[in-house]
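Every protein chain but one is kept in place in this view of the complex.
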Amino acid sequence: MKAPRPSQSLRRRLLIQLLGVAAVLSALIYFGVRAIAEQAAEATQDNILGASATTIAEELGAQDGEIVVDIPYAAFSMLGAINAERVFYRIETDAETLTGYDDLPLPAIAPSLLAPVYYTINYRGVGLRVVALQRLVTVQDRPVVVTIIVGQTRNGHAAITSRVANLAASLGIGFFILAGLLNWVATERALGPVRRVALAVGRRGPADLSPLRQPMPRELAPLSTALNDFMARLRAALTRTETFIAEAAHHVRTPLATVRSQAEIALRLAETEDSRRALRAVIRAVEESGRSAGQLLDHAMVTFRSEHLEPAEVDLSEMLSHALRALTPSADIKDVTLQVSPLDTPAKVLGDQLLIESAIRNMLDNAIKYTPADSTVTISLGQVGGSHVLEICDQGRGLAGADLAALSIRFERGNNVADVVGSGLGLTIIQEVATSHGGSFTLAQMTEGVCAKLSLPCYVPA
Amino acid sequence: MRKIILAMLCACLGGGAWGYEIQAQRLFSAGDGAPVLRIISTGDLELFAPLIIAFQAQNPNISIDYTVASSGALYAAIAEEGATFDVALSSAMDLQTKLANDGFALTQISTNTAALPDWARWADRIFAFTQEPAVVLISRAGIGDLPVPQTRQDLIALLRDNPELFMGRVGTYDLRLSGLGYLFATQDARQSDAYWRLAEVMGSLSPRLYCCSSDMINDIASGELLVAYNVIGSYADARQEPSDSVIYLIDYTHVMLRTALIPASAPNPDLGGLFVDFLIGPQGRAEIRSQTGLPPIDGAALAEFSHFRPIPMGAGLLVYLDQLKHRAFLDEWIAAMVQPEN
Partner (left out) sequence: MRFLLVEDSKTLAQSVADRLAMDGHAIDLAASLAEAEDCLAVASYDLILLDIMLPDGDGRDFLTRQRAALRETPVIVMTARSAVSDRVHMLDNGADDYITKPFDFAELEARCRAVLRRRGGSATNIRTFADIEFDMLGATLTVNGQAQQLRNREFRLFEILIASPDRVFSKAHLADRLFSFTEDASDNAIEVYVGRLRKKLEGSRVIIETLRGVGYRLTAQ
């Protein structure tokens, strides 16, 4: 039966979703780190720029009614100490530009005497980061506000930015990989219970329809309930099938019993040899039907049960005792002696009790059927290697060279048992029981008769 | 800023005229139809011609037009005139830095530029190809037994103690004319306060002021000058002046880095890049040494002498070009050097 194609794997969905989250977080880390680092870098660069402007501001003075400024060497040499930055500056009052690049743009918001203003502009085709600060200079007892603007190119900033971007990218990727690994681990662990439940169900024997008692996560409880319901229904269906087989038996055999009784009565009252012969034939036919019906039903049961084996501990010697007790009367009728070696030690095997008992009964029944009247059937139960071996030897006519396999094929009968009632099903049944229990069944021709040997693996409780 | 440069130009030309003055020019032709590499340089034609020829030997299909101008003129040509040169070579590191800073230079990135040490380049736009110390030239014959100064203190003492000997026979750059001179002077002022004392001492001796090192070397050689301060030492070596007349003062000796840049207005920037790469590459360095006698970029050679101090490249060089600062410095220099007696 082909398994239905599974829709999206749970694990894959979980993984993809978790990876999606990880990707989002990685991206956030990337952008976050970049933004923070760039801000910090800009702040640092701004500080240097501010320091440069400040050193210039320190050199402001008034001389002869004019504002003078002696730009210190350090003011420009400190800029671009790390990267060669181009420098632009402008020192101006309201009235005029005192010195510097007179087209260097002023900030949109004027700085105050207390705080400088930082701004970014495009000037002469390059981006500049500019600081503007104000100082008060007293010229001839009048205060004059001087604005000092210093700007530099952003190569240093760009260099830091790209380095930070790489770092942030590495962090982001590293985080993503790590998150991916952790996600994978977490997913495996989360799905562990599901897998365990699946394994537990899978490990059950084919006939194990007991409810699931495996502890499982709450989310799987509805599944477990549904599964148990399903198994209950299956159990019911199986029981119905077994019941049906039993019912069928009843409805076939009861009429046969009627026919046989009547035939026997008629035979008793028969006066002519012809009638007697006819009636004997009837009785024989009924017996054969009954046997066939019995064995068919037996076989159906064996097949059914073999497919749904419920192994339990079975004591072969106990089974043998039951079978002997059940069949001793049939042996007595033929004056067949059942010679049994003592059955005091238990011989434990792992298997289906009904199937094994059925096989033993069939073996015994077969021996009693094929051995002549007044003969002996020897029965022994022993241990050989790791198996228990039941051997039943009769003094019957033997197999005439046919081998076991051929006999076992349904309805095949050996050609020297033509007048012995019974289909070949008995041997098939025993063979199937032996196979399904991991044992073996052999028929061997001995000098005096046939020996049937059933061997089943010993059961050693763990 | 522009006003200053223009003023310098005017002074150089001795009159008011637009445009820049060319001091010399030569075309090294590679034949008709060959592309022309246009170079403007402060370096003497005679000094650099062998180098040009060496380059042309490497690149026989390129014609080279070599124009000589003063550092101020070179700056004006590039910054104001937008003159179409593919390479600008100048000893005025500050003016070159300003050109690069103000956006008049193109970037050049190659294996050779990457191989240059950090102190020999700036912003991927300026590349140094020589390291030339500023020296004191002395006429040994002229000073006789007087002690040869080793430090500026020595020099100050020498001059102050022998005013009659040195009167009118000391010389240095005229900062109003020479960009390199201004650079050397401002670096001196930064480096040590001995400079201003030296300036005052020199100023009291009716100093001769020159536009160029070569003139100072000539006058020392002829004996007219006994002491020349801040001469380009490699010129003196190239001209094979007697080595004992070249004094590397041991308190410090500034080393000027001659730099190349590719102007933004270059008609053939690829050719310019080719020439720059040649200059700073290993082969170029060998040619510079052998053909011109100028010392190529060599960190080890600098490190050998602890008093050799290369002028640091960077935005700091812009400070003294600030108009207020420039005016203030010049005023002070004039007050010191150009004393009322002159």
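The first chain written gets the first letter, and so on, giving A and B; residue counts start at 1 in each chain.
Just so it is clear, contacts are C-beta pairs under 8 Å (C-beta built on N, C-alpha and C of every residue); 3 or more make two chains touch, one makes a residue touch a chain.
Since we're looking at a predicted model, the values are computed, not measured.
Here the chain not displayed is in touch, across the complete complex, with A.
In the complete complex, the residue from A:92, A:315 or A:357 that touches the missing chain is A:357.
Contact with the chain that does not appear here is found for just one residue of A:106, A:145 or A:245, A:245. Across A:159, A:265 or A:312, the residue that sits in touch with the chain not pictured is A:265.
Among A:19, A:326 or A:350, the one in contact with the hidden chain is A:326. Taking the complete complex into account, A:294 is the one of A:80, A:151, A:172 or A:294 that touches the chain left out. Although one chain is not displayed, its contacts with subunit A can still be listed: residues 242, 245-246, 249-262, 264-265, 267-268, 273, 276, 280, 283-284, 286-287, 290, 294, 297-298, 301, 322, 326, 328-330, 332-335, 353-354, 357-358, 361, 373, 419-421.
FYI, only the chains that are shown with their structure count from here on.
Averaged C-alpha coordinates put the centre of subunit A at 84 Å from the centre of subunit B. Per the touch definition, subunit A reaches subunit B in the complex via residues 68-77, 79-81, 84-89, 91, 98-101, 124-126, 152, 155.
Residue ranges on subunit B touching subunit A, taken from their complex, read 100-103, 122-124, 190, 312-320, 322-325, 328.
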